[in-house]
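Each chain you see keeps its place in the complex, though not every chain is here.
Per-chain numbering from 1; labels A, B and C assigned in written order.
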Amino acid sequence: MIQPVKKKKKKKKYGNLKGLPPGSLVHIGNNIVENVEIELIEYNQTLHTEIQLDTIEEATACLENKHVSWININGISDTKLIGEVGKIFNLHPLLLEDILNTEHRPKTEEFESYIFCTFKMLSKSEDSLEIESEQISLVLGTDFVLSFQEKKGDVFDPVRKRIKVGKGLSRSRKADYLVYMLIDIVVDNYYEILEDISEKIEELEEQIFDQAQEGQLAEVQSIKKTITNLRRTINPLKEMVSGLIKSPSTLIHDHTKDYFRDVQDHLIQLVDNLETYREWNAELKDIYLSSLSNKMNQIMKVLTIISTIFIPLTFIAGIYGMNFQYMPELSYPYAYPLVWGFMLIIFLVMIYYFRRKKWF
Amino acid sequence: MIQPVKKKKKKKKYGNLKGLPPGSLVHIGNNIVENVEIELIEYNQTLHTEIQLDTIEEATACLENKHVSWININGISDTKLIGEVGKIFNLHPLLLEDILNTEHRPKTEEFESYIFCTFKMLSKSEDSLEIESEQISLVLGTDFVLSFQEKKGDVFDPVRKRIKVGKGLSRSRKADYLVYMLIDIVVDNYYEILEDISEKIEELEEQIFDQAQEGQLAEVQSIKKTITNLRRTINPLKEMVSGLIKSPSTLIHDHTKDYFRDVQDHLIQLVDNLETYREWNAELKDIYLSSLSNKMNQIMKVLTIISTIFIPLTFIAGIYGMNFQYMPELSYPYAYPLVWGFMLIIFLVMIYYFRRKKWF
Amino acid sequence: MIQPVKKKKKKKKYGNLKGLPPGSLVHIGNNIVENVEIELIEYNQTLHTEIQLDTIEEATACLENKHVSWININGISDTKLIGEVGKIFNLHPLLLEDILNTEHRPKTEEFESYIFCTFKMLSKSEDSLEIESEQISLVLGTDFVLSFQEKKGDVFDPVRKRIKVGKGLSRSRKADYLVYMLIDIVVDNYYEILEDISEKIEELEEQIFDQAQEGQLAEVQSIKKTITNLRRTINPLKEMVSGLIKSPSTLIHDHTKDYFRDVQDHLIQLVDNLETYREWNAELKDIYLSSLSNKMNQIMKVLTIISTIFIPLTFIAGIYGMNFQYMPELSYPYAYPLVWGFMLIIFLVMIYYFRRKKWF
């Protein structure tokens, strides 16, 4: 979503979709995962188990016990599996469709017995030049959380570890607190992305002030697109968290809402920063243009100084290059050095004039 | 509506309208259909019939049975027919006027025993250069749906097929679900239009970065107009769907509203994308202008380099072209090569100066 | 109000007003009508009379009968008459002030026993170059409508005719429907004005794309002012109609509100179109400026090509115009044609260079 290059692929996908009845499970996305992993973590204040499941049916048991169960599914390209998850956990067909469509806007939706939210995780790609976007979907039910990632990644590792060692409130709270921890870790990642952008803009600004060059406008443009995409990722995420805070559902406890409010504070600050970067970047374009104008002025000055000095002098030389028979000056013995002197005076007057005009 | 060329025709139409009492049935539009087709599809979970009607009176029967009846009318230029439909289904005169006026803004309106909505369907014309807009009007009553198209088209074919084969929920639901399916298929079409625009902008951007040419601004301008028109089509459609969701009418069931909410999600995303394209396109203008400035700089540099090198040299040649009798240099044997050498030095100094200024 | 030229006159008027106690009846406007006409049309479903009154007192009778009475007053410069109308129909002094002040913003105001609304009618002047604005004020009471026009005009003729022939609902409805018909006919006029503007912009755009000329910016500017003025006329009119729809007064029946809603739909579309024209027109300025830049580039190219070709050639000619005694080339028999050849080569190289740079 962040990379406009992906756009072309999207076209075909939507082309395939058209005409399908609503509720048809079709995967829309670029991450095709062959071996989808299903991970089940169960815990309460005293107990903690962490296992890999082969089939989703094995998770059925966890619906009945009173532990918090976190079922993490890495890979959503296997639509059959998603369909089975839907049947076991009794999920609405439109919700399954949203999980599979990685082009979806972040949002939260409340159903009778569970809350669904979907949002984007951002990470710098390995060569650190592009921002990669991955869709995360969460389903919060009574005592269980389903999480769907596009591909296997280590972003949730700190949460796994925190649950394992029972640090902080992690294990004494219910499933809603787990949802909070998962969202929080994703939002923390956004700070790094924004700092990268801020640094890029800073560097570019210095370069442009130094010397306007042709490629820079394309860079300004590309940063602008990144910021626009980020805004389209973070703003609905803010709405999503706000939706969780306002939710009347009993699945989210009041003391957990304090924590969601904290996440919201962070998101407000991120949006704020992003807006600042956007303005800052927009300024760069003006600076670039004025830098171009400045350069043009510089070129024009050189041209004007040289032309203005030598054109009159050449005229004088031209005068005495005329072949009239009766030109008294030609035979004066000191005419030649006098002409040189006269030319020197003109030269100096010109120099003085340009100096006073502060042209150099 | 998408094509400004149509504007001139509109004028005359409105000229005809002025002074007519409200409720007068006058067709405003460019699609004059000679043989208006009336199609009646009746179905419930077990039954399915699909027939062509000759007169609208034949449809009266369907008001009494309990099947879902879909009456699709292809062509609205026959105002007499529309008037008859109005009488049979007891439609408000202002509603009939809205059906006939293809310049109308998308909207939904609730009446005592039915809900009316009108919106635009977009399609690429056959030569794929222009976007064609066609108005669709729907009337949702108890167990029946009236749909009005400007001309015969195949856009609703997937819905017809889905009803025929009884795929998904198509046949187990009531008339409100049929309305949803019809709106959904139109919204799906919008994605293709937007992807086309996105591609056009991308191509144009590459071209402008490559070399600014005179026709490009006109193209930017034309894309801008297309986007503006799309925004004027999609935004009120979003409001329309939102109106259907908020409707207190019992004609729309709660479980169907979930589907309308899904359509609304798509429309929000479309509006979002459109806004991004609008900004992106607006940037192109600035890039074009800065590209022009860059080109000017290039031209000026060439002029300045050539002038600045040769004007002083020409002056020197001019000096020794003077005809003074007493010019000692003229008779020095090595004067000529020395002058050449001097000129060479000036030339090299200039070249060095421009290099340092990074002019070439 | 549409013509900034009128502004200067306004000053004096306001100068006169200052210091007058509120409620003083002073006419502010440019249309001084000598023979104010008072027209009385009375009708119900069976009856219809249409007479010219000499004095407003003659209209007193119509307050008592149960017919719909429409008293149309052409000309508001006679403040004494307006005062008398106020006394007979028991109108608030501030309302009379508003009727007389033709610079007033469109608005609706509800009083105990009547509803007041004031708005602008627009028409193209006879020479069709300027838009003329005339203020219309309406007072809707029980079974009567007072309408005030600045001067005699034929804009209400279709309404008169419709009442006369009893076409449509015109005569079966009450006074509120008459108010609707009067507002509707004025709004219909706006469409023509907007189509004119749209055409003007289109023409101007073609001209500017063809060739930027000095007067065009002034034209863009003038269209901008017209649009701004229209916006200031239509937007409050939309609010006015919205006020009538929301009015809790029993003077406006619910089934008439459907018609007002229809007018509002039209006004929303007009505002929408106007906004589009405004953006479109704003673009013209940028196109004009880029067109200027393009032209400058063109001029610079010609200058650069000519200079860059001939300055080096002139230098060569200058070299062999020097008068050194020892210049071996001068006596070579083929020197002259060789120099010509050398110059030709330089010329061709230059031409090739400019071709490759696509300068011509």
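Throughout what follows, a residue touches a chain if its C-beta (ideal position, glycine included) is under 8 Å from a C-beta of that chain, and two chains touch if they have at least 3 such contacts.
Note that the structure is predicted; figures quoted are calculated from it, not measured.
What's in place is 3 chains of the same protein, and the file's complete complex has 5 copies in all.
Heads up, the rule we're going with is that only the chains that are shown with their structure count from here on.
Because contacts link the chains only in sequence, without closing, their graph is best described as a line. One rotation lays the C-alpha atoms of chain B on chain C, and its angle is 70 degrees to the nearest 5. The distance from the centre of chain B to the centre of chain C, each centre being the mean of the chain's C-alpha atoms, comes to 27 Å.
Chain centres here are Cα means. That of chain A falls 43 Å from that of chain C.
Touching two or more other chains at once are residues 321 of chain C. The residues of chain B lying in touch with chain C in their complex are 4, 7-8, 10-11, 14-15, 17-19, 21-24, 92, 94, 97, 103-105, 107, 211, 214, 217-218, 221, 224-225, 228, 232, 285, 288-289, 292-293, 295-296, 299-300, 302-303, 306-307, 310-311, 313-314, 317-318, 320-323, 327, 329-336, 339. Of all residues in chain C, only 158, 162, 167-170, 180-181, 184-185, 188-189, 191-192, 195, 198-199, 202, 205, 209, 258-259, 262, 265, 268-269, 272, 276, 279-280, 283, 286-287, 289-290, 293-294, 296-297, 300-301, 303-304, 307-308, 311-312, 314-315, 318-319, 321-327, 358-359 touch chain B in the complex they form.
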